[in-house]
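Yeah, one chain of the complex is gone here, protein chain that is, but the others are all in their spots.
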Amino acid sequence: MSAYRITGETGEWEVIVGLEVHAQIVSQSKLFSGASAEYGGEPNTHVSLVDAGFPGMLPVLNRECVAQAVRTGLGLRAQINLFSRFDRKNYFYADLPTGYQISQFEHPIVGKGTVEIELSDGEVRHIGVTRMHMEQDAGKSIHDQDPTRSFIDLNRAGVALMEIVSEPDIRSPEEAGAYLRKLRQILRYLGTCDGNMEEGSMRADVNVSVRREGEEGYRTRCEIKNVNSVRFVMQAIEVEAQRQVDIWESGGEIDQETRLFDHVKSETRSLRTKEDAHDYRYFPEPDLLPLVIEQSWVDELKAALPELPEDKRARLEKEYGVSRYESGVLTAEQSVADFYETVARGADARLATNWILGDFFAALNRTGRSIEDSPVSAEALRELLALISDSTINGKIAKEVLEDMVETGERASVIVDRKGLRQVTDTGAIEAAINDILAANADKVAEYKSGKDKLFGFFVGQTMKAMKGKANPAMVNELLKKLLTA
Amino acid sequence: MSLDAKTVAKMARLARVGLSDEQVHTYQKEMQGIIGWVDQLNEVDVTDVPPMIGTGLAQPRLRDDQVTDGDCREKVLSNAPDREGPFYTVPKVVE
């Protein structure tokens, strides 16, 4: 694939992107308190006095959040740090109750790792992960309820987040999109983050800089804060890179600053912060001990790790003979892969692949359902395919049966019996039907015999129609050939 | 190290403590004296000495992931100086 370049007046520019992804850890309770971590809830109900920063309240670390962070690190094929530590990041804000965020600044729990991405042309690239750490989420300010006041809801305050920091290895909006989607896929496979961007479970800070083609080193970057969809991240990179190229080319300088992406206007703009606003005065959190975990625990978590997307993909290709493209679609979501395997295991894998990627996905689309609430279970679909394989019904009838299954929820065999769709393999019955058709269409028979081979399809169609579609197609073909040449 | 009035004012802004110019001046003198006194720590050879993080007495401990707290909105809001329904309030924040 040709590299992504921005063409300026004075030449070609390369885009350098690094992403800091904040992903909410899936857990019952918060990182340091026993309040619910569930999304939503009435304002200030998922809040303990610890979360609200009452005097004398102390944090106690949630084991499952640590386990989730370790699983994620393993999923990113990253180094797991047996020693890590929490620090306080000090700043004042309305939705930060204690005046500091507990985060891991100096000693993160996860070190260097890598994410493999695949681009639309099939090119594979590896994006480095610098580090990943745990930290607390902040609460929410609501600005539109009162003319002079903002309202504070602390339900999110203290919910566990992972911050996954990439190396500046990303070179195009497409790569950024592929990286985010891949990351989301891995986290969802691991069950460590639900990846729900609408609910803010995943959001990204995007660091963008540009440099001339062939230039060494990096130029000043800008950080675009809190972008909450893959599409917006891609757009933001595009417009921010263009903005920077324009400035450099007109002889200007880029200020290192924080910017916001406005997707309505499709532009980024400076988030003007006061002088001195950023001196976070990090220091080790004295209310918590350093986090020391055992290698044996990491090993246990590793052994129990689900199969990761890349591994699953390779296995599906090997076990079921699916193509690279097909394996990509089938493993996009773990639930799809699970569904596929339930159907394909012990069945005709090719048939299963074609049916799931074809008629079954079409049925889901048509009904607006997802694989999790599919109207047809994997077992039911497998039964349908078994009926094709053992010639109980033919493929065409099977499509009709699937539609009926979607509608009624009945099993394939029940529908076949109810509607009398069982395939006719009685040669006598088929021969009788063929003879009637040949008799009624003597002119076409003559034409056929005089060389108009294409008419064979016409006779097949008429026969199937007469047989109400239930005739075994192979037998129809065979008998027609025999009788037409007789 | 010298601690000038500008630095004191900057610290006051960081710590969100409103100070008058006169107070900045007073604190500057006092803080300068204290910092001058603590500078004696520079005499200590701390080569290869790790910083003390905690007293090293307690064992690291992790909590089970269960919802055991929260759902106590009235307690959470019981001392709020300007409560509005289920919310805390602050002067309007413009982003």
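Worth a mention:
Letters A and B mark the chains in the order given here, with residues in each chain numbered from 1 onward.
We take it that a contact is a pair of C-beta atoms (placed from the backbone, for glycine too) under 8 Å apart; a residue touches a chain by one contact, two chains touch by 3 or more.
Here is the rule we use: contacts and distances are computed from a predicted model.
Of "Succinate dehydrogenase hydrophobic membrane anchor subunit", "Glutamyl-tRNA(Gln) amidotransferase subunit A", "Heavy metal translocating P-type ATPase" or "Sulfate/molybdate ABC transporter ATP-binding protein", only "Glutamyl-tRNA(Gln) amidotransferase subunit A" is the UniProt protein name of the chain excluded from the display. In the full complex, chain B makes contact with the omitted chain through residues 1, 3, 7-8, 11-12, 14-19, 27, 30-31, 33-35, 37-38, 40-44, 46, 49-59, 61, 63, 72, 75-76, 78-82, 88, 90-91, 93.
Along chain A, the points of touch with the absent chain fall at residues 49, 52-61, 88, 90, 92-94, 97-100, 150, 152, 279, 281-283, 286-289.
Following the convention adopted for this analysis, only the chains that are shown with their structure count from here on.
Across the complex, chain A meets chain B through its residues 27-29, 33-36, 42-52, 60-66, 85, 92, 94, 141-143, 145-154, 271, 276, 279, 281, 284, 286, 289-292. Touching chain A in their complex are the following residues of chain B: 10, 13-14, 16, 51, 53-54, 58-73, 75-77, 82, 84-95.
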